[in-house]
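Sharing a structure here in structure tokens format.
Of the protein chains in this complex, all but one are displayed in their positions.
Our next item is subunit A:
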Amino acid sequence: MQISGAVAPAPPSSGLGYGPPTSLASASGSFPNSGLYGSYPQGQASPLSQAQGHPGIQTPQRSAPSQASGFTPPASGGPRLPSMTGPLLPGQSFGGPSVSQPNHVSSPPPQALPPGTQMTGPLGPLPPMHSPQQPGYQPQQNGSFGPARGPQPNYGSPYPAAPTFGSQSGPQPLPPKRLDPDAIPSPQLSELPPQQKTRHRIDPDAIPSPIQVIEDDRNNRGTEPFVTGVRGQVPPLVTTNFLVKDQGNASPRYIRCTSYNIPCTSDMAKQAQVPLAAVIKPLASLPPEEASPYVVDHGESGPLRCNRCKAYMCPFMQFIEGGRRFQCCFCSCINDVPPQYFQHLDHTGKRVDAYDRPELSLGSYEFLATVDYCKNNKFPSPPAFIFMIDVSYNAIRTGLVRLLCEELKSLLDFLPREGGAEESAIRVGFVTYNKVLHFYNVKSSLAQPQMMVVSDVADMFVPLLDGFLVNVNESRAVITSLLDQIPEMFADTRETETVFVPVIQAGMEALKAAECAGKLFLFHTSLPIAEAPGKLKNRDDRKLINTDKEKTLFQPQTGAYQTLAKECVAQGCCVDLFLFPNQYVDVATLSVVPQLTGGSVYKYACFQVENDQERFLSDLRRDVQKVVGFDAVMRVRTSTGIRAVDFFGAFYMSNTTDVELAGLDGDKTVTVEFKHDDRLNEESGALLQCALLYTSCAGQRRLRIHNLALNCCTQLADLYRNCETDTLINYMAKFAYRGVLNSPVKAVRDTLITQCAQILACYRKNCASPSSAGQLILPECMKLLPVYLNCVLKSDVLQPGAEITTDDRAYVRQLVTSMDVAETNVFFYPRLLPLTKSPIESTTEPPAVRASEERLSNGDMYLLENGLNLFLWVGASVQQGVVQSLFSVSSFSQITSGLSVLPVLDNPLSKKVRGLIDSLRAQRSRYMKLIVVKQEDKLEMLFKHFLVEDKSLSGGASYVDFLCHMHKEIRQLLS
């Protein structure tokens, strides 16, 4: 994308996003230009398509979508989700799945679609220019021909030419859009708030808007299923609702890459500085319309693998010699096909049974593992859940223990089970602890549970075997009796000290004794100061912030935690930690074990049953019920030329290739970085295969395989054209958040800025058409990189504000480490939804607005969410009726600030808002507690923290400022 109007050799045609010079006013508003949006399919045929140099390649498929897909202009505010229905037509070149192929029918949006939007034709809309055979794009093209996304029109609004720089601006047909902080007078000067008038002369509307990009992608790509048959396609954005049809490549729900077109050589890659990374979520949960991966049973011989590189059979393997051999697509080794696997080839060289076998036709599938893939050459036992409850004074006082015990009674009926199993195979055990540990024998034959106290915390062991881990249904009476008695037993406790390491050790030892993998649910309240291994001291010191020693705040206090974590991983013991701190608990240290064992950390500061019950219980329910794989090992294989070199996420690695995960659930993501170690071949592309060996919750040992084929390029432009900024940000955030462990925060920030500047400078130098050095030109695919990067830079971890505690920073740091792309996207750039703008009848989410205070109207209310927090901001002059119908009070002043629950009222507005809140919560993996914030209230400070386009109190730059800074950096690099 270019911001400056210096490029665009072709004159703007009707469809393209370069507004006419006269459209100044419209550019500053929202997006009234419906015409721009209609242009997507034709976008390729418009000046851009000419630029792509596709003469004559126009295929029927290409033209088909342009006729078929209709777009509703976003200005209407309505959703635009025409869906494609029906199976693929036979004879489709990339169709033809076996009968068992999931033919999904997307659920149409509630809104009636105009008949024209229904697309029943062949799967045309695959942007054909993604096919590898395409000739290279012309390098001077900027990102506006991003293959998948429609051009971003709105900052096409021209500025008056700035005479101060770029003296050659004159001849351009369009007034260049320039970002020069010094010289460009903002056209909207008069409309801006007075304080901004003096500071910025750049129109905030003229800079790339995340909202707009998201909207466009929704409109353009949310309509048809994303079919994975073609190599190197960029999937729709994570914010877009779309369906996936697996036709040989893994769904973007499983793997997303920073770029779908990899430079052939490491020199190119180094030049571009674009990190090559994949964000992998091996056990991602799928929408109900998409079938989960098929399970393939190859019997005793186990899955078929390449003899040399051990890659698993996948659709890219080449069968040769009439099917008697196959050539490994990763290492080119030629292997014999075992007799029982032999099948003839058809005339195209494809196996006749290719569509009957998921491993030959799909991107994602599972193998049943044989005993060779099991620990100790023994099939695993079903896993176990152990609930370990802090019963020290704090936990009792807050009512946590009572609440938890009450909840567990019913929650135990919802343990994850496999497929249609009648009851869960998972066994459960219970431990309570303060300074000592109490184990419970809940054997079904007992009339009463038995408690066993272990006070030897220095040298932990499990005091019982039989009766500790039990089947819920068999021991229900005893368990219920236990859960009834726990709160009573400790009701009078005076014990305030707790231990931590021995607790996990006990759980791990219990699993070891039972010879199974499993998960520990730890409910903990305080800094473990009791005399025991892993004893901690309060080392919180705000003075360290912005010093070289700041990194120590993120590092664990002692090595005991890492040692313990390693043992846990070896046993397949995953730890989920629920923290209920009143003060500093040293999350950085306590989260080491959950982090390394693939567990989750939940933190409820100053927990009070009345206020936080809903949030905690909801998180707990979800956490207990979610499907988990245990004792997992993940390995990413790549075709010769690139190699996985670095891994980010919640796991442990004992060598450089195997990602060991004691537990892995559907929310956990592993980001993998690749580096070249040889040349890649444009012809054959680059392949990724992610193989995950795990034990299912029923105790079945399985291998989940995800395959993804990427394109390779010799032209940098191809790289820039096929990037995905959201994934890039995911990688960069994780990279930076790991960096703070070892380097001062400032150095980490600088590294990020430098890298980003280099990426953009490289584009400018090599891909963009020559133009004034004073012009900021961004690749279309990366035009949001600056705004998002700025959000990362000013996040709590990298730039803490005064109100952020050390624990919060450590907490967020470890959360981000295993976030997927959708989560990082909204986490760094929160969603801000106006509540009264859209008609009350509309059932869809209102279109978001940019996260900036100046977008807030004091007559409206807004919901803001970032995946962890949820605010309802109420403007000071919001209508009284609205206040009444939502809060059941008569005026703005009577609204309780900090309210966390909206009253249940029977009116459309209340229902709608509450419904919207519920639907937002449903989209996130953690329950977001609502906080009602009133304008001008002191809580507003907290809220404003999330308005990320603004300057932050902690010194974070505003979007505009940062963009200027970026520009400066780029110019420096270029000169």
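Some points to look at:
Criterion: contacts are C-beta pairs under 8 Å (C-beta built on N, C-alpha and C of every residue); 3 or more make two chains touch, one makes a residue touch a chain; residues count from 1.
To be clear about the criterion, contacts and distances are computed from a predicted model.
Name of the non-displayed chain as stated in its UniProt record, restricted to "Ran-binding protein 9", "Pectinesterase inhibitor domain-containing protein", "Protein transport protein SEC23" or "RCC1-like G exchanging factor-like protein": "Protein transport protein SEC23". Of the options A:Gly302, A:Gly399, A:Pro463 or A:Gly699, the residue whose C-beta touches the omitted chain is A:Pro463. Among A:Leu345, A:Met451 or A:Ile545, only A:Met451 touches the chain left out of the display. Residue positions on subunit A in contact with the hidden chain: 436, 439-440, 446, 448-456, 459, 461, 463-467, 482, 485, 489, in rising order.
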